[in-house]
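One structure is given here, and the rest of the page talks about it.
For this view, one protein chain was removed and the others were kept in their places.
Chain IDs A and B follow the sequence of writing; residue 1 opens each chain.
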Amino acid sequence: MTTTLAPAAAPTGRGPWQLARAELRRRTSVKISLAVVALFLVMAAAAPLLSRLGGWSPEEFDKTAVDPYLGGQPLGTLGGISADHWLGVEPVTGRDLFARVVHGAQVSLLIAFAATAIVVVAGTAAGIAAGYFGGRTDAVLSRLMDLTMSFPSLIFMIAMMSVAKDVNRIALMTAVIGLFGWPGIARVVRGQTLSLKHREYVDAARVNGSGSWRILTRDILPGVAGPVIAYTTLIIPGMIATEAALSYLGVGVRPPTPSWGQMIAESVAFYDTDPMYFVIPSACLFLTVLAFTLLGDALRDILDPRGSRS
Amino acid sequence: MILYIGRRLLGVTGVLIAIAAVTFTIFYVLPSDPAAAACGKSCSVERLAAIRTHMGLDEPVWKQFWEFASGIFTGRTMGSGQYALHCDFPCLGYSYENSESVWGLLMDRLPVSASLALGAAVLWLVLGLSAGVTAALRKDTLTDKVLMVGAVAAASLPVYFTSMMLIYGLIRTAGLLPYPQYVPFGSDPVHWASNLLLPWLALAVLYAAMYARQSRSSMIETMAEPYIRTARAKGLPRRTVVVKHGLRAGMTPILTIFGMDLGGLLAGAVITESIFGLPGIGRLFYGALSSGDQPVILGVTLLAAAFIVVANLAVDLLYAVVDPRVRY
Partner (left out) sequence: MNKRTLTALATALAASLALGATGCSKTKHADAGPDAGGKNPATANAGTVVGGTPQKGGTLTVLSNQDFTHLDPARNWVMNDMDFGTRLLYRTLVTYKAAPGTAGGELVPDLATDLGTSSNGAKTWTFHLKPGVKYEDGSPVTAGDVKYNVERSFSPDLPGGADYAARYLAGADGYQGPAQGKHLDSIKTPDDHTIVFELRKPFAEFPNATVMPTFAPVPQAQDKGPQYDNRPFSSGPYKIESYQRGKKLVLVRNTHWDAATDQVRKAYPDKLVMVMGLKANQIDDRLIASQGADASAVSWGALRPESAAKVLPSAEVRKRLIAESTNCTDMVQMHTGRAPFDDVKVRQAVQYALDKDAVLTSSGGPAFNDPSTAYMPASLFGGKQPDTVKVPVAGDVAKAKQLLKDAGKPDGFTTKMTVSTGDKGRAEAIQQALGKAGIKVTIETVDPSAFYATIGDTKNRTDMVYTGWCPDYPSGSTFLPFVFDGRYIKEKGNSGNHSLFRDDATMKKMDEIAALTDAKQANAAWQQLDGEILAKAPAVPVLVRRWPLVLGTNIAGAYGQTSFGGQLDYATAGLKDPSKSQG
């Protein structure tokens, strides 16, 4: 499953930030999305605090909450939702779902954001270098982009995750996801840079004797910032989904560390006997992906207008 | 044109060799011992050494790679004496797990993955493109909004969630469809389709949503092009303008994405196949991973990469046909 679709590169100048902010504030979908994103971010950041508030740590068993004779089904209705366990418990172990969902948010979002950061930094750098310097640099980098894009990425990520054993799984996952994501953004930035390269103000800077580094950082980088920001927001949901997919396939973070994908993977088997267990992490994943997609759409419309507004 | 194709084919080969080398290195540099896995539980040091020699694992990595890579084209003979086995072009070696030829295993599983991918592709193209084009032509109406809200929501649903809901709704509760179990098209087309319908739907929902979004923006962009305005101004019927001019140009970017997606899926939809228990290439790969069956892992990776690069090549060539602006 390829989840990263490169939006068409667009020749725009420096975005009118004031206008953008006003435009964003005008949209209801953006407000709701921001609220959802903020909610989950707070949840992830304050996970230890929140789970202490709930009274359970994410790895603590509660034998009294499940029925061992029924394959460890939670006692009580709706997957054992009670004053004690706010979102119910995990079947078999009796671990608190609320504590696991908030800690899972931490892991899932951390990996998604870190991988996005790698992709954006590496992709932008490669794109600007290829576009600005051209010639051999461009040829080499473009071939490298083509090669990376020819890799069956999901299959490769699964393979790499499954061979590496004794390493920090979170760091490894971030690196592996990042490794295959950069060419998309690099292509966008390369196209953008090519069109900026010969604008008058860049030529003027060059004539004035500015060094390459100065031109790149002062003139080119701000010019590509708009599309990069829009693109970044749009790839975050893909990153979250990829983390979930890898964990779902059992090659993600290792137990008992929770992540949403891993929780969903374990809960799939209970989808009909304990639906709440399956629905809760799935809903979190869905809402987060949805919120980031809407936000990304809005940002793209404003910062990279050729995308969909005419 | 012919020169162009030749150059591209050369590039394709280079890409495949690079991918094979990378895959090979990952699995041989990282710690994992297929000989120990084959030897099993009660394994003496001497026996382990003998097995390692027989598997050719005591050779240096570069030599193993050379034998593998050249063997693809020239074939190789494995084992000796009564157990000698000749493996013809295209030789990808033999599975550690079940001693079947990797090529044979891939070809055995390909119909399953191809059935899944092609069936789903038809569904998602029909659903996604019609939704996208409709929304684009009725931009900013209620239809457009409903379709796009639906699409963005569907695109956010993980495929395993959709799958389980479909299983629950259509199999467990309504009993409308059987639990998927692959039936070859050749032996019973009706059962083939009824068994695959659910996996098709699960996969198509996600892709249809993405295609609807993509085709809508592409279409809107195209319809704003000057030549469309010219065509309209000439008084051509709206239908002609949309179909003959709009669709043709508006669908070219979709073609690129479609090539990539289909290429990727032909070599196995790992998650969908594993959820529905379909014995396709994705499931073969997943099984090979947990048993450390390196020849199979390598084979699947290469096949997947081949599908992707070939699909890309096909798309680029098709461009010349579809889009009159492109000439090689």
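Definition applied: a contact is a pair of C-beta atoms (placed from the backbone, for glycine too) under 8 Å apart; a residue touches a chain by one contact, two chains touch by 3 or more.
These numbers were taken from a predicted model, which means no experiment stands behind them.
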| item | value |
| --- | --- |
| Selected residue (touches chain absent from view) among B:94, B:258 or B:307 | B:94 |
| Identified contact with the non-displayed chain, of A:219, A:243, A:266 or A:297 | A:266 |
| Among B:18, B:43 or B:255, residue touching the chain not depicted | B:43 |
| Hidden partner chain, residues of chain B it touches | 32-33, 36-48, 50-51, 53-54, 79-83, 85, 94-95, 98-100, 105, 108-109, 167, 172, 179, 181-182, 274-279, 283-284, 286-287, 290-292 |
| Where the missing chain touches chain A, by residue | 59-61, 63, 66, 68-73, 91-93, 162, 165-166, 249-250, 254-256, 266, 268-270, 272-274 |
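Rule of thumb we're sticking to: only the chains that are shown with their structure count from here on.
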| item | value |
| --- | --- |
| Distance from chain B to chain A - Cα centre to Cα centre, in angstrom | 23 |
| Residues of chain B that touch chain A when the two form their complex | 15, 18-19, 23, 26-27, 30-32, 152-153, 155-161, 164, 167-168, 172, 206, 210, 214, 216-217, 220-221, 224, 253, 257, 260-261, 264-265, 267-271, 274-275, 285-286, 289-290, 297, 300-301, 304-305, 307-309, 312 |
| Chain A to chain B touching residues, read off their complex | 1-2, 5, 8, 146-147, 150-152, 154-156, 158-160, 162-165, 237, 241, 244-245, 248-249, 251, 264-265, 268, 271-272, 278, 282, 285-286, 289-290, 293-294, 297, 306-308, 310 |
